[in-house]
Every structure is written in structure tokens, then in C-alpha cells.
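For reference, the structure is listed below as C-alpha cells.
Presenting subunit A:
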Amino acid sequence: MSLGFKEQVERVVGSENIIEEPKELEPYSKDMSFVTPRAPVFAVKVRSAEEVKAIVQLANIFRVPITPFSCGQNCQGAHIPTLGGVVLDLSQMKGLEIDELSRNAIIEPGVTFKELAEAAKKYGLRPLYPVTLPAEASVLVTNLERCPLYSWYRYGSELNLLTMEIVLPNGKFIGTGQWAMFNRKYKQSASPETIAYGISRMFLGAQGTFGIATKGAVVLKNIHEANEVVFMTFNKLGDVISAFKQVAKVDVGEEVFAMNSIRFAAQFAGSPSEVKELAKNLPPWIVTVVLRGPRDEVAEVQLPDLKDSAKEIGATLVEDIDGMPGSAKLILNELGLPQGVKKLARVRGAYNFIPTIAVPGDVPGLDEIVAEVASKINNAEVARFLMPADWAARAVYYEVGYFRDPQNTDETDMIKNIFYETSEKLFMSGAFFDRPYGPWAQMVYNRANTYYRTLARIKKIIDPNGIMNPGKLV
Partner candidate 1 sequence: MSVPLPTEFVSILEKRLGSENVQKEPSALIHFTRCRESVLRKLGMKVHDIMPDLAVTPTSTDDIKTLIELANTFKVPVIPFGATNVLNTWVVPTRGGVAVDFSKMQALTINRDTMTVTVEPGVLTNELWAAFLKDPELEVWISGGPGQSRVIAQWTFGGIHKTGNVRFGRGYNYIVSVEMVLPDGTLLRTGSSAVPFHKDFWPHGPGPELTYLPVLSHGEYGIVTKLSLKLNYKPAKRDYIMGVFKTKDSLYKALAAFTKIENGRAIRGLTQAPHGIIAPYSSDYFEMQQRLQRAMPRLGFLVVAIEGTERTVKYWLKKSKEVIEKYGGKVVPKEIVDVYNGYLDNISNASIIRSSRIFRKWFLAGRWISGSLHDLEAIQKWEDVLLGLKVPWYRPWYGGLQLYGTQWNHYTFLEYLYAVDFENPESLAVLSVIPAWDNIRWRYNTGMHAEWKQRAAADIFGEYYALCLRVKKEIDPNNLMNPGIVFTTT
Partner candidate 2 sequence: MNSFNKVDLLNLREWARRVIDERAYSCIRCGTCRTLLQTHIKSFNFRASCPSGAYTKVDCYHALGKQFAMQGILEGAITWDARLIDMLYKDPLCGLCQENCTYINGILEDDNGEMYVRAYPAPYEMLEAARVLAVEDKVGPHPAQKQFSESIIKNHNPYLEPHARRLDWLKLAEISPVPPSEADVIYFVGCTASYRQREVAVSTVKILRKLGLRFATLGGDEWCCGSPLMRTGQYAAALRTLAHVVEAINKYPAKMVVTSCAGCYRVLSRDCERLGLSLRPEVKHTAVLIHENLGKLSFRKTDLKVTYHDPCHIGRHLYPRRSIYEEPREVLSKLPGVELVEMERIKNYSWCCGSGGGTKSAFPDLAIWAASERIREANAVGAGVLVSTCPFCDLNFLDAVREKNSKMEVLDLTQIVAKALGGD
């Protein structure tokens, strides 16, 4: 690190916002993932976009790598610096404004789902929650990274993050969508359209390698009068996929997803010690459909439509799960304020998951691959989460998760090997890793090398000094 860089940074943020103590640097150095921990030289707490801009400009001058950190819930190693350098902690950027008329929220990266939910409630609105991540996750970064949301089935995955302000690696500000027009006389609307729309969109899924988002507009949805949960249970995964299709054909439900028994137990058991026993008493596969809307619409339209559709595949709707009374309420609580991986990790101490997207018809075959590799441990203890990832259930988000004791090195090594073996086999069998974190980047980009080379070229022009989260993706 060049002499003088830290001093310059201190002038921007104040020395009290510079973290150098090794213990205090730990949260920035590692997470639950298998990505090799590495501590930054120091971390900087920033409070405004101007401060971000100033530090990035300095980083360019001094050629210091920067890694952005929001709320620390990523769990795939995205915020762990690969080449040392400095971590920019954005968690104090808590700017939040609700646009009730447009039903969106303008937020800074430090705003969590919990905070946004609280603010939006007064307007009868709610955020769209992520799968597996907890309510303490950064709303902006979750959407920026295209982490799956429960709402993908209903509202798609394209445009939950409408517009952004970004500090480019060269230290300049840009906006995306209509926010690209800085000198508008009128208040900028959070509309994603703009010239060269692709340039606006290429920051999504970039893991901060193309720039740091300092503000974003995210979609909010209505809090509904009625929120009914119904379940369908199955023995075979193929039937789960059929159920997804049946639900999609009558277009009911706002959230639709499925878990296997261990995943369900881990998410909803009262305590970690209950999980294993509970899982034994649960059906192998549990499909959850959450119907939201006006009370009469849910009761007189969605529910009967779903019943009719389920009948076609011989499935019945139940309001509660055998072996887990009160499951409907537990589901609503989770969807209202997710605990996600926080709760899952409590089972044994850590939880590692493989997020993939697949064609519905391929999922049973992929699951067999998972089971085959998991036979080295106990397949019944490998968690699965599935969700239609798009309208018409034309794609499925398929997530495989492993519980482990992080203090047990042998177990961790074994799970790590299984994790990566399964990843590779899933990938080679058609499961798509649209967010190639950590070692997945090499796995994917070695095969998608034209795509990678194009990204590399864009990276080069956007970040000529290679300072923005280097070594991550490009």
C-alpha cells in the first residue's frame, strides 16, 4: 500500500472510520463460504456517495484494490478481498425514501430488508424478500447481485431493481435508466429505460467489479388483505415440478416454492436439536403456495382455481403440514421477515448452498446427481429448495444446501469436496450458475470463454487500473 493513501482516506472519512484492528477486520475477511479468507489492509466506513467517489478516485491514483462490503450477508464470499487492498464498508449508508405513488423505494446500500419493511409498512407496502438470505441483508446489493427473490415466480427476475447511481472505477458518477439524465429539470423517475439499455444493465451480477452502487430504486409491493398459505406434499421430486406447472397454469399465488423435509425442518424447527427428528416426520417434499390479494379474491378465485388445478395431478391442498402444526403461520413469518441462512446455519454452525437455475424437466435428473455425490455422507441431510424462477414456471431455481460444523475441520473438508464436486457435476449436466461466485467463476468462464473475454474487455475500459474488486470475476 502506497504511503499517503491511508492519510488521504482519513481526510475524507475521518480516522474514526478507518478500521485496522485484526479482530475488527474479521467480518470483512471471511464468511460462511469456502472462499479463502483474506483480510484487507484496512476497512473504511463510508457514509455517503461523495465519500465513496472520493475514495475510489484516490484508489485510482494510488492503484489500491477496493472491495465493497454492504451488510455482510452475502455468504458466497463476494465481499472477501482477493488481493488485499481496502474494503469499503457501505453499511452506514442508510438513506431511504419511499415513493408511495410510484410504489418504489430509493435506498442506499446499507438499508436492510428489515429497515425497508419497517419504513414501507406505513404506506401499506412491503419489499420483495430474498430466498435464503436473512432480513439483515442489504436490499440494494441483494437485488444488484440478482439473488433470487421469492417473488420471481410472480413478478419475474428482470426488473426489481429499477435504477441505480453508480461510482465507476474511474471515480465518476453515472446513473442508470432515467437516472442517467443528471441534468433533468424535472424529478428523475425510477424508470429503467435509457439509450444503450444494456450498458445500464451490465452492472447487475457484477459483484462490484464494474462499479459501486451507491443508490438504487427497488420495487415495493402491496400489503394484502388476505395472505393464505396452502401446501401440497409429495414423495417424488418429479411431482413437485408438476405441481409448479399446475400452479403456473392457473396463475395463482404470489410465492410458490418447495423444500425437502430437512430444509423445511431446518428453517422452521423451534431449535437446532429438533431438526433431525422433525425431518423424519415430515413428508419428503413440501410445496408451499402463498395466495395474496383481496380477501374475496383469494377465497373465491385463487383457492378454488388452485384446487381444480391440483386435482389434475392428483394432489390435494392442505392448510397445515402433518408433523408440523402451525406451519402456515411459520411460513408467513419467514416471508414477512426472513431468517433464511441465519437460522439454517444454527443447525450445525454453518450452511453452504449451491444456487442454480435449471429447466424444470431437468431438475429430477440433477437431483439424482446431488443424491449420488451425497451418498458419501447422508443424502437425507442435504437440503433442497426449489422455486419457479419465472412466470409459467418455465425455469426453476434449484438450491442444494449442506449443514456442517465449522469447528470440525475434517467434516468441513469433506463437505467442501462434496460441495465442489456436486457443483461441477450439476454444471456439466445443465444446471446454470448465473452468479459464479468464488471457484465457480473459473468453472463457468472456462466454458463460457467468449462471454468472459467480452466481460474482460469491458472491465478493461471501465476499470483500466484494475482497482475494483479485482480477481473476483474479471
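Picked so that all candidates are chains of the complex that A comes from, given by their letters.
Definition applied: a contact is a pair of C-beta atoms (placed from the backbone, for glycine too) under 8 Å apart; a residue touches a chain by one contact, two chains touch by 3 or more; residues count from 1.
Just so it is clear, the structure is predicted and the values come from calculations on it, not from any experiment.
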item	value
Among 1 or 2, touch partner of subunit A in the complex	1
In the complex with candidate 1, residue positions of subunit A that touch it	99, 101-104, 124, 146, 154-160, 162, 168, 172-176, 178, 180-187, 189-207, 209-210, 219, 221-222, 224, 248-252, 254, 292-294, 296-297, 300-302, 304-305, 357, 359, 361-362, 389-392, 394-395, 427-428, 430, 432-436, 441, 444-445, 447-448, 450-451, 453-455, 457-458, 460-462, 473-474
